[in-house]
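Every protein chain of the complex appears in place save one, which is left out.
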Amino acid sequence: MTVPRSDSPLPAVPSGSPASAASSGAPGADPYTADEMMTVAAARRLRGGSCFVGIGLPSVAANLARRTHAPDLVLIYESGTIGAKPERPPLSIGDGELAETADAVVSVPEIFNYWLQPGRIGVGFLGAAQIDRFANINTTVIGTYDDPKVRLPGAGGAPEIAASCREVTVIVRQSPRTFVERVDFVTSVGFGSGPGDRERLGLRGSGPRTVITDLGVLEPDPVTCELVLTHLHPGVTVDRVRAATGWDLAVAADLRETEPPGPRELAALRALTGRQG
Amino acid sequence: MTVPRSDSPLPAVPSGSPASAASSGAPGADPYTADEMMTVAAARRLRGGSCFVGIGLPSVAANLARRTHAPDLVLIYESGTIGAKPERPPLSIGDGELAETADAVVSVPEIFNYWLQPGRIGVGFLGAAQIDRFANINTTVIGTYDDPKVRLPGAGGAPEIAASCREVTVIVRQSPRTFVERVDFVTSVGFGSGPGDRERLGLRGSGPRTVITDLGVLEPDPVTCELVLTHLHPGVTVDRVRAATGWDLAVAADLRETEPPGPRELAALRALTGRQG
Amino acid sequence: MATVVPLAEAVGNLVRDGDSVALEGFTHLIPYAAGHEIIRQGRRDLVLIRMTPDLIYDQLIGMGCARRLVFSWGGNPGVGSLHRFRDAVQNHWPAPLEIEEHSHAGIANAYVAGASGLPFAVLRGYRGTDLPSRTPNIKPITCPFTGEELTAVPAINPDVAIVHAQRADRHGNVQLWGITGVQKEAVLAARRSLVTVEEIVEELQPRPGAVVLPEWAITHVSEAPGGSHPSYSAGYSVRDNGFYRAWDGIARDRDTFLAWMDENVLTRKAGR
Partner (left out) sequence: MATVVPLAEAVGNLVRDGDSVALEGFTHLIPYAAGHEIIRQGRRDLVLIRMTPDLIYDQLIGMGCARRLVFSWGGNPGVGSLHRFRDAVQNHWPAPLEIEEHSHAGIANAYVAGASGLPFAVLRGYRGTDLPSRTPNIKPITCPFTGEELTAVPAINPDVAIVHAQRADRHGNVQLWGITGVQKEAVLAARRSLVTVEEIVEELQPRPGAVVLPEWAITHVSEAPGGSHPSYSAGYSVRDNGFYRAWDGIARDRDTFLAWMDENVLTRKAGR
């Protein structure tokens, strides 16, 4: 396979290389990795309000947003911390700093019942092991349930985050193993099998609005609910994204290029992750 | 009517008078009121464990028990205070001292759901405006519901206290207006219409075990579930109790006399209520 | 996003004729000042919701603000009856009062359902009592696993919830402690909410037993020092038991009641 493994970051794309020259512009601008582009692009989508943060990539991006353009963003973790302001993204969703810096710490039943379930929270921010054409997410098993090829961690808070947040942002590295025609297991519902399914199921949030990858940005077509490529990250081609997608990916008529990470964004991100620029 | 009004205490029964000479014994022993006898008799029934305390008479008796023979009695109020140790019985079930002296203070939903409902609490201690042959309690209306003679405060915590505590003690002044053949409104279930009703209704506590009045003590017959007079307070006659009961009251074969309040009990009670001896 | 505004403005913005309004506070932190402001603004046809309607609801009912009362215990705690409530129920004065009557456990769970975005709550409650025959929205529900029959009550989602708390910060984050009752649930269940506070401080300090309501879950915060009198705000005031006892005499008679309200509530408007 030529696609990167989903658990290893892509190599850095140096500024001026064919991959990013078109947009990063200024000579001497910091080189950045595809993961950094992905994280910055995801952070930009968080504009304010409240965000129910999954662990891993979502947590880094949400913390980056709070450090840059969205200082009032309210971070909510399923461990029960509301308004956490960690100095560094936590390794687990229950690190002590989350509780120490939170506006309020509530029990786990309360965070799901009083805060998530009623649709009080603006953005649900999720990762995925597989995602399909209709933005359904699998974090349970690769292969069959009874005899899995890979047993993944499972649902956690994701099914109800995907159901109840007013909208959902997904952040996931793109590859044909990850972007599949149909997920092996629906852990969290995107648009089910298409238009009207969320309403039929009684899911009250509007579902995934944005899927941000290391290659670009996908958004659901407002009519068909199918994911469509709407942005390419600098230096990435449509062919490369289509090769990394397990279905016949539609491309938006007005396909745009993502603004590359600015110096302030990169500095803030690297301060968070501890990576040297 | 010759019976006392249910909201006015009986006059004190002086020691040595026909009403109490038989049992109070020692000349010069403190005189005490019928209400004091009732409260002391009720307190004696609380031996330890936990008690969900209604406001008013139950609260005084429960606090008296904790001051005398049951120092480890855990008092639980519907305001959410667990293990309150008030210096004086509170006027309301939400007085500040309850929270300040409690082992834990929880929300009102929690006190009902996590503590009362599962049957964790030993004794439910209730008052009544009316009580009937099967120890059903009315605190809702006298007369008809739509055009009541007297609109009473209503249910409060009582229906679920009566349903879920492992057993229930009722404290109520006795009169034919209060002890009625059938309550005008079943606010809280005692034994319903008789044996088997609690089980049919799915009520998990064993129901009222003792009804303590200003005249004596009534207990349900283990077979018929009907309240039976088992103790007379000193100086009270069976005829007087029957005259104060709105149904044909059964009397236990081994009817006994209540031990009068001891000096330590009276002193503790008066310290609680602020009454001079 | 909470905005901090004066009490009269907050009540004016939030409470409309015909609204369902829950003023909560379980014997502690009862929002009297806000209730008085509703009376002064002359609201009518309110559906008043409260586990323990006490003097403030006696006042609202006696002043003709309510058409319906949803409650579980309506008395003057430790003293006796609410005479204005009784007069409305028994004699329809000053107006008929519909009542919807529950147990504490029932209303508490209805608020929990409301705060949780669920249409109903399940409890072991009411069974064998006469309440379901008088309160139609108490229904049986069967456990899909055991077949056991339990009780369901519909969620309470008031148009407006009003509670009193000790403190807020300038952003409108609210902190209350002591007996915290059902206030969090009432605020989270409501479409709009007002929290009156003893004081607005620069920063909330963590306190044992404190409940914090973040500002983005609240509509308005208003400073109302002493706003829970004659109930109390732990750390700021003590319960005025004398007033609770005195109310029995004030409220027993219609004219005495009206005179008291005129002198102590209505004509205080200008002073605020």
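As written, the chains take the letters A, B and C, and residue 1 is the first residue of each chain.
Criterion: a contact is a pair of C-beta atoms (placed from the backbone, for glycine too) under 8 Å apart; a residue touches a chain by one contact, two chains touch by 3 or more.
What you are looking at is a predicted structure, and each value in this text was computed from that prediction instead of being measured.
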(request) Could you list, sorted by label, every displayed chain in contact with the chain left out? (result) A, B, C
(message) With the missing chain put back, one of B:31, B:56 or B:119 would touch it. Which one?
(response) B:119
(request) Using the touch definition up top, pick the residue from C:8, C:141, C:201 or C:246 that touches the left-out chain. (result) C:141
(request) Can you list, in ascending order, the chain A residues touching the missing chain? (result) 7, 55-56, 78-81, 90-96, 98-100, 105, 107-109, 112-113, 116-117, 140, 145, 147-148, 150-160, 163-164, 185-189, 192, 197-198, 201-204
(request) By the contact definition given up top, give the residues of chain C that touch the hidden chain. (result) 117-124, 137, 139-141, 143-146, 148, 150, 152, 154, 206-210
(message) For chain B, which positions touch the chain that isn't shown here?
(response) 49-50, 74, 82-83, 103-104, 113-114, 117-120, 164, 204
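Everything below uses one rule, namely that only the chains that are shown with their structure count from here on.
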(request) Taking the mean of all protein CA atoms as the centre, name the chain whose own CA mean is closest to it. (result) C
(message) From the mean C-alpha coordinate of chain A to that of chain C, what's the distance rounded to whole Å?
(response) 42
(request) Take the average of all CA coordinates in chain B, do the same for chain C, and state the distance between these two points in whole angstrom. (result) 29
(message) At least two partner chains per residue is the criterion; list those residues in chain A.
(response) none
(message) Can you list every residue of chain C that touches 2 or more other chains, as numbers and ranges?
(response) 112, 184-185, 211
